[in-house]
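For this view, one protein chain was removed and the others were kept in their places.
So, chain A:
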Amino acid sequence: MRLRTPLRRHQSRRYSGLVVGAVAVLTLAACTGSAEDAANDDKGSSDAAPVAAAGSNDEEGDQVTIGFSAPAADHGWMAAITNNVRDLADQYPDIDLQIAEGTNDVNLQISQVETFINDKVDAIVLLPFDGAAMTPIALKAMEAGIPVINVDREFDDANAARVTVLGDNYGMGVSAGQYVCEQADGNKDAVVAEIAGIDSLPLTQDRSQGFEDALSDCGLDVDARQAADFTVESGERVAANLLQAEPKIDFLWNHDDDQGIGVLAAIENAGRDEFTMIGGAGSANAMRDIQDGNKVLKATVIYPSTQGADGVKLARLLLQQKAMGDLVEVEVPRTVQLFAPVVTSDNVDQYLDTAFES
């Protein structure tokens, strides 16, 4: 590894294209068994050989420049995505992270990715504001030889990303529904209410579908459903109306812990405590409430805010020709879908550390 010192002098972006090129050459060369020759041919990044043994993935490797772009951090979860990415990059001296301004304007996000392509970064980790709208530019990046790691909101073309990191929205609904079924314990008359997030988003539709499917397995259904828009203010407003409309509730699933702050405020204002509330996303606030056990909130379903950081970590592995340590497979997988576990007072300690502050 000490041999790399001269290489580091060439860490300027001009050479990153060479690194990608060399990686491609090496991949080809590896097939023909002449990796060393190929590496010697290309002095700019001669030692990019995939030498890291299993378990040494964290060891410092070749310098990699990774561009990251995400929507505006107008929401606790989204802010946590970018913060987690920054923290992760700080841990790895071999990651040179380029963060583009968070934006909800696809026109601007496209030009950010264009800037990454112009800069010839080694990889782009992209959480699109709108997956479909960012597909053409992601394809362009891939065509330019820059691997794209798609996070959370999927492109509509599988060729637009090398790796896709997804949460499990349908699974969130299923987890919440199964928890309700467990707690209802055969009571077929339980009144179930749901406060969803922004209804137009496919992720909200998936969550609600999963919830409905899981409930129907134990003979329950959603008796009242309202959609908020992920903000505290909307959570308070929608919950106040819902509580007014439903004099007695047994279970309430709220899709998002940020809007959940408002939902809990409305519940307190209405003086209601006859039901069990389940949260979503998994904010630190919600988990502390679960830990204390003083509120109606008894559980929350996690939607990991670490997916952006996972995307960057996978980009690093990919560029440094490393595999995911615990898999036998020697390449980084195409799709990684994260699990949506239920957090209760029993296991909250395990999850509190990675929860996001809203």
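To be clear about the criterion, a residue touches a chain if its C-beta (ideal position, glycine included) is under 8 Å from a C-beta of that chain, and two chains touch if they have at least 3 such contacts; residues count from 1.
Note that contacts and distances are computed from a predicted model.
Not every chain of the complex appears here, and the one that does not is recorded in UniProt as "ABC transporter permease", selected from "PqqD family protein", "1-acyl-sn-glycerol-3-phosphate acyltransferase", "ABC transporter permease" or "Zinc protease". Residue A:134 is the one among A:85, A:134, A:215 or A:297 that touches the chain not shown.
When the full complex is taken into account, the listed residue touching the unshown chain is A:100, out of A:64, A:81, A:100 or A:299.
Against the chain not displayed here, chain A makes contact via residues 13, 72-73, 98-108, 110-112, 114-115, 117-119, 129-136, 156, 199-200, 202.
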